[in-house]
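A protein chain is absent from this complex, but the other protein chains hold their places.
Let's look at chain A:
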Amino acid sequence: MKNTRSEKRVTITIDGKPYQAAEGRNLVDAAKEAGVFIPSLCYFKHLDPPLGTCRACTCKVNGRNVPACMQRVEEGMAVEVNTPELIDIRKALVEMMFAEGNHFCPSCVKSGNCDLQHMGYELGITHMRFPHLFRDRHTDYQSRRMVLENNRCIKCRRCVEEVFTDQGKRVFMYQNRGIETLVGIDHEQEALLTEAQAEAAMNLCPTGAIVVRGKRVAKPFGLRSFDQQSEQEDYGIRWSANGDRSPREKKMVATVSLAGCFGCHMSLLDIDEEILDLVDLVEFHKSPLTDIKRFTQRCDLGIVEGGCCNTENIETLREFRENCDILVAVGECAIWGGLPAMRNTIPLGECLEEAFINAQTNDEGEGRVPYHEDLPKLLNRVYACNEIVKIDYLIPGCPPSASHLWKVIRNILWGEEFSVLYHEFKYD
């Protein structure tokens, strides 16, 4: 039985406004037709009953929180979608998916075509309220044609319910339970899929968990699924006017790059002609830009790029905390570890042995892990800055664009109002 789609029109209210909708229609679709955006990740129109696994479409219907995909339209139904509480709940659920998986967008083929990433943008996720779990997840390369990347899987169940061989057998199935739940692939059945079926499996995955070898989702920027404007009509508040130009007090700024790539510093320099304003407004103290090594005075603002991978990073970060009034973590690495944190799911010993002892360029028996009292010591995992010291603000991005950085810093230092536009916080 498909959605009981009688053509009877009934009246429902969404956030207090009346709308006409077909009775029995799924609320996610009905809202979309009415121009109201309800985020959803696992929802698949043709499945009955709907999957109801991701819960990202949670709304309030007649006073009760329910996922919109689990709700048929009924006469007089009162739906709440955009209350502060619901917006926060939906955001939290998508954040949980980011925190739970190991999502390293810069190294993922699906970046730019990824439903999860897109949902992150749409919901305005700038950082995770939850700690990253860094579970060691299994990647299955055994199939001839497919790679199953469980690091990226959000367990939406689409592939489990949708991908069958011509003989009607499942190719994917959940394994284990609780936090250990993952999707398993049947290698024998996978081999029986046609090329078209395999590609369809890759495309129905909302993230980059199912990859068909040689069939990368590679489209140039501008042509990818989510390059275009937001699905929500008026996303965010528009930029307020540039504000007054009255003379401002000059501020002292320090910057540092810990376990990062200096990309955020490069971005900082990328503000074009505004760099001329900068000279009047701030002075750089300890920073790679000035090559000042030690703090000799207190700074108004500290900008930290990169997370902490060794003892020197920790000491520097602590020093910044002691000497700066406001500490801002810039970029993904500083916020939660970023690319260096890819090693967090692997024991340090394994990483070191792979790099220094068993490396292919080493002569047999020659490899040695560098260890000297002058060398900083590697930590067992990469720590986010806010695990070590209190961080006042986070500016996400890989890297955040120059104008974005500049806007935020002006806001922090002089309270200038600003708003981030949809395309400005897309970092893929």
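Note that a contact is a pair of C-beta atoms (placed from the backbone, for glycine too) under 8 Å apart; a residue touches a chain by one contact, two chains touch by 3 or more; residues count from 1.
Here is the rule we go by: contacts and distances are computed from a predicted model.
One chain of the complex is hidden; its UniProt record names it "NAD(P)H-dependent oxidoreductase subunit E", one of "arginine deiminase", "NAD(P)H-dependent oxidoreductase subunit E", "Formate dehydrogenase" or "Nitrilotriacetate monooxygenase component A".
Interface note for the absent chain: among A:Val10, A:Ala99 or A:Ile125, the touching residue is A:Ala99. Which of A:Val28, A:Val282 or A:Ile314 touches the hidden chain is settled by the complete complex: it is A:Ile314.
One of A:Arg25, A:Arg55, A:Arg224 or A:His285 touches the chain omitted from the figure, and that residue is A:Arg55.
When the whole complex is considered, the residue among A:Val171, A:Val211, A:Val282 or A:Ile409 that touches the unshown chain is A:Val171. Touch with the chain that is not drawn comes from one residue among A:Lys250, A:Arg298 or A:Lys377, which is A:Lys377.
Although one chain is not drawn, its touching partners on chain A can still be listed: residues 48-56, 58, 65, 67, 70, 89, 92-93, 96-97, 99-100, 129-131, 133, 154-155, 157, 165, 169-181, 184-186, 188-189, 311, 314, 318, 321, 347-349, 352, 368-369, 371, 377-381, 383, 387-390.
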